[in-house]
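Every protein chain except one is present and positioned as in the full complex.
Moving on, here comes chain A:
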Amino acid sequence: MIDLGPHGGYILGSYAFTALVLCGLILNAIRDQRAQKRALADLQAGAPAGDRP
(Lines give C-alpha, C1' and ligand atoms only; values in the text may rest on other atoms or scores of the structure.)
Protein backbone atom coordinates (compact mmCIF):
# COMPACT_ATOMS: atom_id res chain seq x y z
CA MET A 1 0.00 0.00 0.00
CA ILE A 2 1.35 3.43 -0.95
CA ASP A 3 1.88 5.82 1.93
CA LEU A 4 -0.10 8.87 0.84
CA GLY A 5 1.22 11.07 3.62
CA PRO A 6 -0.77 13.63 5.59
CA HIS A 7 -3.00 14.55 2.64
CA GLY A 8 -4.17 11.02 1.85
CA GLY A 9 -7.80 11.92 2.60
CA TYR A 10 -7.80 14.63 -0.09
CA ILE A 11 -6.21 12.30 -2.66
CA LEU A 12 -8.55 9.38 -1.98
CA GLY A 13 -11.52 11.76 -1.77
CA SER A 14 -10.70 13.13 -5.25
CA TYR A 15 -10.50 9.67 -6.80
CA ALA A 16 -13.63 8.49 -4.97
CA PHE A 17 -15.63 11.52 -6.14
CA THR A 18 -14.43 11.04 -9.73
CA ALA A 19 -15.36 7.33 -9.62
CA LEU A 20 -18.77 8.19 -8.18
CA VAL A 21 -19.58 10.79 -10.85
CA LEU A 22 -18.34 8.63 -13.73
CA CYS A 23 -20.19 5.53 -12.46
CA GLY A 24 -23.36 7.63 -12.12
CA LEU A 25 -22.93 8.98 -15.64
CA ILE A 26 -22.37 5.50 -17.14
CA LEU A 27 -25.18 3.80 -15.19
CA ASN A 28 -27.63 6.59 -16.01
CA ALA A 29 -26.69 6.35 -19.71
CA ILE A 30 -27.30 2.57 -19.69
CA ARG A 31 -30.62 2.91 -17.82
CA ASP A 32 -31.80 5.65 -20.21
CA GLN A 33 -30.91 3.67 -23.35
CA ARG A 34 -32.68 0.55 -22.02
CA ALA A 35 -35.80 2.62 -21.27
CA GLN A 36 -35.81 4.10 -24.79
CA LYS A 37 -35.29 0.68 -26.40
CA ARG A 38 -38.19 -0.74 -24.35
CA ALA A 39 -40.48 2.16 -25.28
CA LEU A 40 -39.53 1.82 -28.96
CA ALA A 41 -40.14 -1.94 -28.94
CA ASP A 42 -43.58 -1.39 -27.36
CA LEU A 43 -44.53 1.27 -29.89
CA GLN A 44 -43.33 -0.82 -32.82
CA ALA A 45 -45.33 -3.76 -31.50
CA GLY A 46 -48.40 -1.52 -31.68
CA ALA A 47 -49.04 -1.14 -27.97
CA PRO A 48 -49.65 2.47 -26.88
CA ALA A 49 -46.91 3.72 -24.55
CA GLY A 50 -49.44 4.45 -21.80
CA ASP A 51 -50.60 0.83 -21.73
CA ARG A 52 -47.23 -0.53 -20.73
CA PRO A 53 -47.04 -2.19 -17.32
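Throughout what follows, a contact is a pair of C-beta atoms (placed from the backbone, for glycine too) under 8 Å apart; a residue touches a chain by one contact, two chains touch by 3 or more; residues count from 1.
In the analysis below, contacts and distances are computed from a predicted model.
Undergrad: Which one, "Heme exporter protein C", "Tungstate transport system substrate-binding protein", "Cation acetate symporter" or "Nucleoside ABC transporter membrane protein", is the UniProt name for the chain you do not see?
TA: Its record in UniProt gives the absent chain the protein name "Heme exporter protein C".
Undergrad: Could you list which residues of chain A touch the chain missing from the display?
TA: Per the touch rule, chain A residues meeting the hidden chain are 2-8, 10-11, 13-15, 17-18, 21-22, 24-26, 29, 32-33, 36-37, 39-40, 43-44, 48-49.
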